[in-house]
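Here the structure is laid out as structure tokens; the discussion comes afterwards.
Missing here: one protein chain of the complex. Every other protein chain is in place.
Our next item is chain A:
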Amino acid sequence: MTCELMERPRAGVINPIFTCQPAGAQFVSIGIKDCIGIVHGGQGCVMFVRLIFSQHFKESFELASSSVHEDGAVFGACGRVEQAVDVLLMRYPHVKVVPIISTCSTEVIGDDIDGVVTKLNNGLLKEKYPGREVHLIPIHTPSFVGSMITGYDVAMRDIVAYFAKKTAPSGKLNVFTGWVNPGDVTAIKHLLAAMGIEATVLFEIEAFDAPMMPSGNHVAHGETTIADIEGTANAVGTMALSRYEGGKAAAYLEKEFGLPTIIGPTPIGIRNTDTFLAHLRTLTGKPIPETLVRERGVAIDALTDLTHMFFADKRVAIYGNPDLVIGLAEFCIDLEMQPALLLLGDDNTNYQKDPRIKALKENVDWDMEIVTNADFWELEDRVKNKGLKLDLILGHSKGRFISIDYNIPMVRVGFPTYDRAGMFRHPVVGYAGAIWLAEQMANALFADMEYKHVREWSLNMW
């Protein structure tokens, strides 16, 4: 009856849970208005990331490649970046922000993207684009370091550090969401509005859920402006919802501008949402209003219908982005479930020091394993060969065949969730997220009971 933290014991990966750093940087890039990132590397590093964004959001996002071919790989490819910037600026006159995102290939050959940026700033931009506001921001995201999670964290920090500028206090609060969905941003903004808090939300990605308009608009894109990012230095404080996706940017602002800063926990579930509101109150002095007491009551009411009757002692495996996984595990425990296995898909050594993981290790009274640097085989091998019994899986679509082949019901959550419709539209954070998650889990269990004819009659009356 212990909670054990371990690393994947094998050298290799069988079915990866995460992709690599440049993907995280690209996710940050599409959140910024008038911004098109250039990924410096082979074309696949962009083409497939754009594909997976489109699989998840059912939208297309603009990202460019420096299209490094053999000659660049042999002789250096900085010239490809120069050309890419020029071509991009010529053809996209609205573009102001251009992150230059490195990859494994261009880091290995040692292309100096910082030097290229200096050269372009002093040359091309002055000569060909005088008077045009253009920000070229080098982002170092070699694929052999970290994961898509650290890629997001690093890119966000570098972009915030590039723009943040101390002027006059804005009275606004910085709210860094981490790698979330449009539905989450809506839910967070709703809570902020209910508290009467003016906030700068990084990143404004509600528009990732883009409409089909009679006018035929064509681009889904984030709406965070340069002014928004510049203004982060003038905020009353920073509330980062995620420790591993945005934590670095929050820490930067704290150190550089002395902003009061709270990092995490991610407001998944009732308890963490309560904590989030308490943190908001601390940072802004605003009280938690009656409307939220009521909203919370609706959520508590919904959960009470489910928790001890259906969820108690259900064994669940959870994988995906670290703050999401930990938040879901905490919520499941409040729902009387037993998280049996948590999989975190990279080798970040900070997981060991995470107070939430420490708390799990100290307090869990059933067998639980937390695997870092994990792949899907850590889950499948346990189910297939080592007798792990599960009632439910929570995670993204790349793990779908474990659910399918071993007949374990699964709720799609996180990124990417391409094999279920519209998941990006719904929140997992806030009280609304707690209801959505709990009811998704319950309905997955119910459908499974009916499909397998196991106590399906019990749903006649509850």
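As a convention for this text, contacts are C-beta pairs under 8 Å (C-beta built on N, C-alpha and C of every residue); 3 or more make two chains touch, one makes a residue touch a chain; residues count from 1.
Just so it is clear, contacts and distances are computed from a predicted model.
Asks: Using the UniProt record as the reference, specify the protein name of the hidden chain from among "ABC transporter substrate-binding protein", "SoxAX cytochrome complex subunit A", "Fumarate reductase iron-sulfur subunit" or "Nitrogenase protein alpha chain".
Replies: Answer from the record: the omitted chain is "Nitrogenase protein alpha chain".
Asks: Of the residues listed, A:Pro142, A:Gly222 or A:Pro322, which one is in contact with the missing chain?
Replies: A:Pro142
Asks: Of the residues A:Cys3, A:Val28 or A:Leu63, which one touches the chain left out of the display?
Replies: In the full complex, the listed residue that touches the missing chain is A:Leu63.
Asks: Write down which of A:Ser29, A:Ser105 or A:Asn348 is the residue touching the left-out chain.
Replies: A:Ser105
Asks: Mind listing the chain A residues that contact the chain we can't see here?
Replies: Residues in contact with the chain left out: 10-16, 18-23, 36, 38, 41-45, 47-52, 54-55, 58-60, 62-70, 72-73, 80-81, 83-88, 90-91, 103-105, 108-109, 142-145, 147-148, 210, 212, 214-220, 347, 377, 381, 397-398, 400-401, 405.
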